[in-house]
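Shown here: the complex without one of its protein chains, the others still in place.
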Amino acid sequence: MKPRQIIDHIVLILGCLFMVLPVWIALTSSTHSAETLFREGLQLWFGDQFVENYRAVLLEQGGVTKTSTALRMLFNSLILGLGFAVGKIVISMLAAYAIVYFRFKMAEFLFWIIFLTLLLPLEVRIVPSYAVVAQLGLLNTYTGLIVPLIASATGTFFFRQFFKSVPDELLEAARIDGAGPIRFFIDILLPLSKTMMAAIFIIMFVTGWNQYLWPLIMTTDDSMYTIVIGIKQAFQVLYEGGELPRVQEAFALTILAVLPPVLVVLFFQRWFVRGLLESEK
Amino acid sequence: MKRVQFSGTPLPYFFVLPQIAIVIVFFLWPAAQAVYKSFLLEDAWGLTSQFVWFRNYEDMVLDADWVNTAVFTVIFSMIIAFASLAIALTLAVRANDILRGASTYKTLLIWTYAVAPAVAGLIGNLLFNPLIGSMTHLLHALGWEFDRASNGFDAAFMISLIAVWKQVSVNFIFFLAGLQGISKSVQEAAILDCRSRSKRFWTITFPLLAPTTFFLLVINMTYAFFDTFGIIDTTTRGAPGGSTQTLVYKVYTDGFIGADLGGSSAQSVVLLLMVLVLTAFQFRFIERKVHY
């Protein structure tokens, strides 16, 4: 190997260490007891408390997760991730289909309305959004958690762009073959969109799972907490609680929170990369 | 649009209805409320309110806290954008050049995309813990009396590092795709024209990556403005003394914890204008991208 290549590898290895080490330390430290961690600092290799720590976090109420269990939180996160991804795909595909494939009066206007959502991230309308959801009686419900998040322009743009790239001849041929709008959508467009849907699903699942601000303000009932909100709880317990902080359980909770989305990204890496590149354009 | 379209059917209205309904109820209406409330002065219980024109805005810009927060947000965003872009570009260029192991490196570098900012915040928080944190030990060993609880710079350093860590993966993916999009023969022509690898990078590769870089700059600024909320809320919560507070974090604390609806709304409207500028930039550069 040439010296240039050796330097390349050294730089890349350092980069990988920078990315991996923090979570690695969290993983290994989550298998030690709090006493060990406080006596000897964070650990770089596994200890013998794996089963105890994870069982406590997953199943026991109290401790670092206060009144809920991580199992319950993981379930809520799963609902949020799936609901967010599926809802977003359904809603934006339908809207994009209407805008690209139909001639109707308000098409342009409605497109701009959807476009406006790009300018209105949740952060600039937190307080009034909370008020709306409260008035509708949707606080602490899955509907209230998911629905307000699924209408944003990115998904619609993504499918609009994709539909525009589908050759015109397909629609023409389908119409000659007697397919109406619904038939064409189900028989032609949906099968063609499979890969795109898969790619966007991966991204959206991860995005949904990792939502923070919205669940934070609209879930007040412990049984509705997602795992990411559980992280916030752990943070508060650690810094406000008086007893010996259960750092090991906090670490276990972070591992539980990152594991599902990380596995999804690693397992579907190709689709993930493609979805990310396409959806952010 | 398409040469042939369906017409004369109410179907499209049904198709866009769900999207439009959600947009109106959860986006436009609350945003309008935010703008409206920014002109009101309400008491803490929301019982009485008074139309005060731009007083909330005046109060805001005259408030040293807000000005400090705004300045911090801008500097913080630029540091995060610059640092994470630089790290990601360095890694992407090398991952694109090497022949062996490229896909392993790629996997190890992109997976952090899936880590939630709040989770990254908590892990970082514990790593910088004054008692047990490995990072604190390391910095102390290097002679830096790191103290995030009372030193604003140290606290800002910590959240910046966590925010950069979280953002490298996205930038890496886009840079790598951008590099792979550069024609191979252009790179070979450059090899014939220029001996120095670094000079080749700065005169050929980097200019050709410019559209990607501009695009990522906007993405990173947006990220630093908004998505760092989760990191701050699980690390410093703006401490010490509001020195690590971003504009978004202040909107949240003033609105929900301080219950100052008028002031919080005025801040929201300013944020909205910032998003407008960033989005306008983004679209300008996307148009430029077509240029080459």
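Just so it is clear, A and B label the chains in written order, and each chain counts residues from 1 on its own.
Keep in mind that, in the parts below, contacts are C-beta pairs under 8 Å (C-beta built on N, C-alpha and C of every residue); 3 or more make two chains touch, one makes a residue touch a chain.
The criterion applied here is as follows: contacts and distances are computed from a predicted model.
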Chain not displayed: protein name in its UniProt record ("Cytochrome bo(3) ubiquinol oxidase subunit 3", "FAD-linked oxidoreductase", "Protein-export membrane protein SecF" or "sn-glycerol-3-phosphate import ATP-binding protein UgpC"): "sn-glycerol-3-phosphate import ATP-binding protein UgpC"
Neighbouring displayed chains - absent chain, whole complex: B
Per the touch definition above, residue among B:V67, B:V186 or B:L276 touching the missing chain: B:V186
Residue of B:T203, B:S243 or B:T279 in touch with the missing chain, whole complex considered: B:T203
Interface with the unshown chain - residue positions in chain B: 183, 185-186, 188-196, 199, 203-204, 207-208, 210, 291-292
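The rule we apply is simple: only the chains that are shown with their structure count from here on.
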Interfacial residue positions of chain A with respect to chain B in the complex: 4-5, 8-9, 11-12, 15-16, 18-20, 22-23, 25-26, 29, 37-38, 41-42, 90-92, 94-95, 97-104, 106-107, 110, 113-114, 116-121, 123-133, 147-148, 150-151, 156, 164, 168, 171-172, 175, 180-182, 206, 209-210, 212-213, 216-217, 228, 231-232, 234-235, 247, 250-251, 254, 257-258, 261-262, 264-266, 269, 272-273, 276-277, 280-281
Partner chain A, residues of chain B touching it in the complex: 1-7, 9, 11-13, 15-16, 18-20, 22-31, 33-34, 37, 87, 90-91, 94-95, 97-98, 101, 105, 107-127, 129, 131-134, 137, 165, 168-170, 173-174, 177, 197, 219, 225-226, 229-230, 233-234, 248, 251-252, 255-256, 261, 264-265, 268-269, 271-272, 275-276, 279, 286
